[in-house]
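Excluded from the complex is one protein chain; the other protein chains are retained at their positions.
Showing chain A:
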């Protein structure tokens, strides 16, 4: 149903992870300034490279599947694009982000000719390769961002960007670079294509609730809907094809930190509750579907001497109290990535979190195992 992996001997948190095209290699950051590349051999993961160019904690990694390039960004305000040389070693190229705060998140565009970096400098840098200077340069989207950008995602048409930030707002911008690409087709979000045009703005507060900052955003596979999760434990969907109608669901869970669409109507979100949760969006609104982790609490096998010393050693207590929780992940999940399939038809997805565990979830077998679960 789900496969669990651990990398190396450490149990450090995994800040974020990204897969290569064949899914036999993974880039993870063990909560420090390094990015480790692991390759699968048999059932083991072997470290094959260590990307250590950043000075401070890495906050975002994205691996472009077709052009096979990695982009990383970090709290040291820099981003690097990594290319493989003839010896299969990764070599960095510095990107001119022109920011004075940490770079918090990064994503390649679907065509992989540009990427966007969000930062604490209240702006988004849209970066592209300038061949005459042999250099990655950036253009800024500044207005009307009022606070740190925490998350972003690309529209499938390679030109729109959705941005979530700590000013409790979600915004859709045009991120079209006219120097390197031709005009895109108009979408329900609007027809203006100038870089930085604000096409839609949604507030995560309103009514009786003051809301919370935005943790993660995702464009639906057809590009007409966005979903976001925020620190007030809500999940929200906005639909451009029905006049930007928004749906908000106040959940009973702890706040979610990451979300993604797995079909055009289904969303998986995960976060501080340590379990991935499935939601459906239809014309009638946004509804909770199921928890995707059905683990039961392990049977405790009485008090043995071994156990007593174990707990004495680990927690300096002689009575053995079971502190594990009823889920596979034992700490908050910070990152969800698609493992096989696309957003319109995802078969497997992977989650990583503060417990240093990476779990791959198989949606088909989950659908069979969990009663009443249906992916629409």
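Everything that follows uses one rule, which is that contacts are C-beta pairs under 8 Å (C-beta built on N, C-alpha and C of every residue); 3 or more make two chains touch, one makes a residue touch a chain; residues count from 1.
The rule is simple: contacts and distances are computed from a predicted model.
Undergrad: What protein name does the UniProt record of the undisplayed chain give, "Phosphatidylinositol-glycan biosynthesis class X protein", "Alpha-L RNA-binding motif-containing protein", "ER membrane protein complex subunit 1" or "Actin-related protein 2/3 complex subunit 5"?
TA: Matching "Phosphatidylinositol-glycan biosynthesis class X protein", "Alpha-L RNA-binding motif-containing protein", "ER membrane protein complex subunit 1" or "Actin-related protein 2/3 complex subunit 5" to the record, the invisible chain is "Actin-related protein 2/3 complex subunit 5".
Undergrad: Going by the contact rule already stated, which one of A:2, A:187 or A:233 would touch the omitted chain in the full complex?
TA: A:233
Undergrad: May I ask which residue of A:147, A:205 or A:246 touches the chain that does not appear here?
TA: Only one listed residue reaches the unshown chain, and that is A:205.
Undergrad: Among A:56, A:96, A:254 or A:373, which residue is in touch with the absent chain?
TA: Here the residue in touch with the unshown chain is A:254.
Undergrad: Of the residues A:2, A:78, A:165 or A:273, which one touches the chain left out of the display?
TA: Counting the whole complex, the residue in contact with the absent chain is A:273.
Undergrad: Considering the entire assembly, which residues of chain A contact the chain that has been omitted?
TA: Those residues of chain A that touch the unshown chain are 168, 205, 207-213, 231-234, 250-255, 273.
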